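Shown here: the complex without one of its protein chains, the others still in place.
Chain naming follows the written order as A, B, C and D, and within any one chain the residues start at number 1.
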Amino acid sequence: MIYLTDLKTETAVSKWRPIIEDWKHTFYLWRRAKLAMIGTFIVIGFILMAIFAPLIAPYDPVKTDLPSRLQPPSAQHIFGTDQFGRDIFSRVMYGARIEVWIIFLVTVISGAIGIGVGVTAGYFGGAIDEILMRITDIFLAFPRLILAMALSAMLGRGLTNAIIAISLVEWTVIARLARAEAMRVKSQPYIEAIRAVGAGNFRILFFHVLPMCLSPVLVQLTLRMGTIILTAAGLGFLGLGAQPPTPEWGAIVSDGRSYLVQQWWISTFPGLFIAIVVLGFNLLGDGIRDILDPRLRR
Amino acid sequence: MKLTSFILKRLLLMILVLLGVSVIVFVVARVIPADPVGAILGGNAPPDLIDDMRHRLGLDKPLINQFLDYMFGLLKGDLGVSLKSNRPVTTDIADFFPATLELAIAATFVSILLGITLGIFSAVYRNRFIDHFSRVFSILGVSMPVFWTGLLLLLLFYYKLGWLPGTGRLSLFTPAPDRITGLLIIDSLLTLNFEAFKDALSHIILPAVVLGYSATASIARITRSSMLDVLRQDYIRTAKAKGIGKRLVIYRHALRNALIPVVTIIGLTFGGLLEGAVLTETIFGWPGLGRYIVNALLFLDYPAVMGGTLFVAVVYSLVNLVVDIIYAVLDPRMRV
Amino acid sequence: KTPKDTLVIAGNTEIFITLDPAVCYETFASAVVEAAYAGLVKIEPVNGVFTPVPELAEKWEVVNKGDVTEWIFYLRKGLVFANGDPLTAEDVVFSFKRALTINKSPAWLFNELGLTAENMEQTIVKVDDGTVKLVTKPLAQSIVLSILSGPWAGVVNKKVVLANEVNGDLGQTYLTDKSAGAGPYQVIEWKRKEQVAMQANSRYWRGEPTLKRIIIMDVPEETTQFLLVQKGDVDVAWNITPEQAAQLRETKGGPVRLIVTASQSNEYVAMNAQWGPFKDERVRLAIKYAIDYDAIIKSVRRGFAILNQSFIPIGYLGFSNNNPFKRDVEKAKQLLAEAGYPNGFEVELLTNTTNIRQNEAVVIQANLAEIGIKANISLMPASEMYAKYRQQGTQIIVAGWGIDYPDTDNLAKPFADYRVKQLAWRNMWYDDYAADLAEKAGLEMDNNKRVEMYRELEKYWMEKGPFAMLYQPVNYWAVSSDVVGFEKAGEGYSLIFDFTKISKK
Amino acid sequence: METLVKVENLKKYFEIRKSFFSKPLYVKAVEDVTFQIPKGSIFAVVGESGSGKSTLGRTILKLIEPTSGKIFYGGNDISKLTRKEMMEYRQKMQIVQQDPYNSLHPRKLIKDIIGEGLKIHFDMRSDEIYVKIRDILELVGLREEHMFRYPHEFSGGQRQRIAIARALVLKPEFVVLDEPTSALDVSVQARVLALLKELREKFSLTYLFITHNLAVVDYMATNVVVMYLGKVMELGSKDDIFKRAAHPYTSVLLDSVPTVGRGKRKHSVPRGEIPNPANPPEGCVFHTRCPKAQSICQQQVPDFIEVAPGHFCRCHFCR
Partner (left out) sequence: MNRGSLLNVSKLRVVFYTYRGVIKALNGVELWLNEEERLGIVGETGCGKSVTALSIMRLIEQPGEIVSGNVLFNNQDLLKLDENEMDKIRGKKISMIFQEPIAALNPVFKVGFQIAETIAHSREITIKDAYSQVPEALEMVGLDWQRTKDLYPHELSGGMAQRVMIAMALAARPKLLIADEPTSALDVTIQAQILELLDKLVTVGKNAVILITHDLGIASEFCDRVAVMYAGNVIEVAKSEEIFNNPLHPYTKGLIESIPVIDKSRDLKGIAGTVPDLVDPPSGCRFHPRCNRAFDKCSSELPSLLEIEPDHFVACHLYN
């Protein structure tokens, strides 16, 4: 029985070890990728900002105060005030909540539709794939802003509907990605091995193929956060996004547009925040992608 | 797969897709709770006039009839008559598309130039300062709202420095070159009208940079990751082992391979630029199709919306078809 | 940098639909139509009062015949179109009938006069080559003359139009981007989304205008326009923002001047009189007291507006400068409580997506909040907003009324007479007293009596009507200081714009 | 000896379409294969890359549907069974795949990888499953704590043991071993082969052993089938193949194997390369490379001849 037992002895390990090791590895890779680190801090800062907005913001974000309108940045209003005397800083802080909400919903909706369609098409292939992909193509070929505009005009205005409209546009990208991933995964030997022990399509699809598709999709979604915020802003430009006085960043920037030359602070600060957060998400997404790269892991 | 049959198949599928697009665009355009007639007649018009107009436009017919009419029109290449301009939608498109195309091409050019350069530098100097810088720089392009960068550049290069013109495709008193393609830069070259060429070129720079910069990040990102991927391949090791030197290894052996996946992204980007140029077109007074469609939508000029959308969809699909063909040409592995 | 004989305007020509006088109905485009076509009469602001003056018709006679009025217009001798063709009564009759047949937006103004597609053979008559007879409703003279001075009543060249007719469109397609009139200018080209170019008409009966060329460049973005004019690449920025205007106002003496004139329009808040709480006139009154009119004018319009709470603007018959409402939160709250809404209510505040409207909505929202009313702003593109408005589907709306012809009639009826299916009707204010009064005033020939009637209507309307009139806007342009006479040219703007008064240093 | 698995005229064609419009082409990965696997044997399949070995193994397990032909398991025809009806056999027939690096789900813990089949086939409590997994891991030479690790933490040999554990935990009777050691170092290969032999004794398993390494066949097998371009070239007991090879292809294969310790040796080097499987040669598929080829070989497909009891050969000249 020598072959069965004489493996190198190892010190006993807890069942948590692989998970801890995995995280340690991830942490190491993350620390090495400086930009990913910066991205993470930005995103965390963004989320904290949303959570603690009421504590950070010195003023009510929607209350107009006409006497102190259009004030340049000062000690009282560090980002200045807008045409109604509202404190830009407070609006930006509260706006973070709206952005988080938009991002959350779009991610959930477009992620769910995209993954559902993509994985199903990729896994089953054949006619199902053909049909689902043609539908995706239709949505892809559609001018995106127009589709979002048309949909949100159809659904009625307001932030939530705009979010739904954006999601209905966004899912196509996810679907394509998920499909490619599902196609790749389904032909891997380990899936056949699972089939060999008797697992059915449903089980394979949900417990084995789907989880593998999540991480690239997650990366993609992270990278698309920027587009999402900016599309929301573009819709605001057409009156289809958040309705005033909601301090949605894109809307603030586009409102402040006509003041850009004289009262630069109105759209510059929220614009800067959009840029920073989008940058943060992009860096994070790039970072996650690098970290998940199997070539960097063992 | 043979190229011709590949193209044929794609064209067939394209027709299918376009059919879908037209159905959706029809439904969406008609379900919007607004009134094109009211928009044509303006805020003050009384109801009788509106009813009369609605009848004349056939808007009181059942939707299904309207849909069939529309589809039959499509078969004949007739996109209907714009409610607003009162001209055939095809004429409008023919008027505005060249400008959009020209801008999209110029912007694509900018983004390719910028994106690929940044991407290569990023990959070759991975995790060094150059990499960090070019990644942040390219991502900033997508992060900043277009009208913000647009106005900023306008302020700087037009207003403060006075290096570049501020609006339109040509200066007011520069006579336009004879229309051949509708793309001013090309037309002026073809007619050897160098003054117009210079003028047109200087007008397109700012919008192209603004628009192109916003599309740089995705190209830079793909270039970088594809380049990194290629640099890890066995054949790069072979090339190095040949001793041809680092530069040749990168430019001859790595780049060509790395650019193959970039081509697909360029196709998608180009499609996006065709439709996504609305804000840039507005800021720089660029007489393009993007503005046309959005205005049509705001105005509820549904034949124009439908026609424009369909047209963009066609162009988008064609561009991607061309991209796939280029892809096949670039990558011999696809040419079986 | 622009040539001395050329005026270059940077403007947003997005709203241009057509330059055909029988179809065109948009303010900015109308200015072009007016320049290209001359009508029988013309409106001149004389000491701030709009006065009809002879144009193609050198004089006219009015015969009252009880239920109709006959108007005889005598044309000047030797009139020619810009292309040299003679202009006769035939062309005038053709032009009016054409507008009625086409039946587009301006047609209802002819209908106001009692001229319709059905009766036009009898009501629009060529007496001889130099004389035209119109048979109208027995309306106050100023109403008739001001309607006939509008761009829709511009005379088109029958020969040219018929020669370019396709599919029986009466030359609509042809006239979309060209002109065939006898005005001071003629349109030479309209490159959509690029520019509209006009050239002086040397055959204009008053003589060739000073400016030889007018070019309207399409510049959709206000900020860009502003930069262009400051840089001297254009002479006029047509659509600047209040902030830009305010900035110009403060920097006097630069290369660019600010030109302001009173606008021929009104800005108002309207409540649907059949919707929930607004059924009660006390609630409507409360809202009129809740609004901070001064703040809106000062902050949203940067002072570029005239406080006016009546529907009658400055320069119009019956204007009284009577502004009874001042922000009074206590009073508003009390009125609400009396009406049974001590804790307020929730309401949808509708307006369109332009910056100014949106800003007004925000201020009003804040004002209403103070008396306990929660207003949710809903922004829509104008086309969509008007669709909803026309279906009487609004609750409370911020909107404006652009005047069609310079007579109080054009304000009294829409705002008070629900039977003309205009603003009063859209807001479901079915008040017969107000309606009757507005109608009667229009038929009254005696101007003094008319004034009295309008005063009475105004009082009643202010108290009971569903409108809170915010202000009368002010037009502003950024104009290069080389340009002379722009104030005069723009004096009646949004109604008329007279390019002939402009010249350049 | 009792037959456990019988294959009759088994065919598996893969359709490859060159273009949307053109007629489909077929790769005849498995062409008309007939044999019986005696219970308790190690039935080796050898052949060059692309000869259809893996396809054969996967088709027998019905992981891919056969194009035609019959597969009998313990006397029952399983070739037409539906997925549900196959469930019973899934537990009895298992596979260990070619590539240990891709045959384990990279995001699952070892216990889940091994436990999956148990959850599907047996109604067991989780603590029972735990014990089972622990026992089987011990059996293949791993330990309890390895249950809570990810595949990437293991070396190739260890992974192959995990794959073996996954197959054996279901208590199968028949295991297809698809090149279980070709990715491993010789020192590890030796130990895995020994383990497989030991397990066979212990559980009286029957193996279908796929490999391209003739030396390993010699070490392991009881019966051998030699495949070339989807067809069986020769079939017989181990000694039939190694001592009395009848088919020229078998001889070529045997001759090509490099051997240690004999110094420089001149091989009789085989000619040519394996033809495109989508377009195999006419006549005898091997004739393009056969040292003994005659004109008949180009025209006529040789029959499958029994040259001695249980020793079959597909060659015009094998008698």
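Basically, contacts are C-beta pairs under 8 Å (C-beta built on N, C-alpha and C of every residue); 3 or more make two chains touch, one makes a residue touch a chain.
Remember, predicted model here, so these are calculated numbers, not experimental data.
The missing chain, though absent from the display, is touched by one residue of D:90, D:191 or D:287; that residue is D:191. When the whole complex is considered, the residue among D:252, D:284, D:297 or D:313 that touches the unshown chain is D:252.
Touching the missing chain, out of D:242, D:304 or D:317, is residue D:242. Touch with the chain omitted from the figure is made, among B:75, B:161, B:192 or B:241, by B:241. With the whole complex as reference, residues 233-235, 237-246, 253, 256-257, 260, 330-333, 335 of chain B touch the missing chain. Although one chain is not displayed, chain D still touches it through residues 48-49, 155-158, 185-191, 193-194, 212-216, 218-219, 242, 252-265, 267, 269-270, 273-274, 289.
Simple rule for what comes next: only the chains that are shown with their structure count from here on.
Looking at chain A and chain C, the chains in contact with each of them are B.
A summary of chain positions shows that the Cα centroid lying nearest the centre of all protein Cα atoms is that of chain B. Chain centres computed from CA atoms place D at the largest separation from chain C. Each chain gets one centre point, the mean of its Cα atoms, and the points for chain A and chain D are 47 Å apart.
We define each chain's centre as the mean of its Cα atoms; on that basis chain B and chain D are separated by 54 Å.
Multi-chain contact residues of chain A, defined as those touching 2 or more other chains: 153, 238, 257, 260-261. Those residues of chain B in touch with two or more other chains are numbered 32-34, 147, 151, 155, 298.
Partner chain B is touched in their complex by these residues of chain A: 32-35, 134-135, 137-138, 140-147, 149-151, 153-154, 156, 223, 226-227, 230, 233-234, 237-238, 250, 253-254, 257, 260-261, 267-268, 271, 274-279, 282-283, 286, 289, 295.
Taken in their complex, chain B has these residues touching chain A: 13, 16-18, 20-21, 24-25, 28-29, 31-34, 127, 132, 135-136, 139-140, 142-145, 147-148, 151-152, 155, 217, 221, 225, 232, 272, 274-276, 278-279, 293-294, 297-298, 305, 309, 312-313, 316-317.
Interface of chain A with chain C (complex): residues 63-64, 66, 69-70, 83-84, 153, 157-158, 238-239, 243-245, 255, 257-263.
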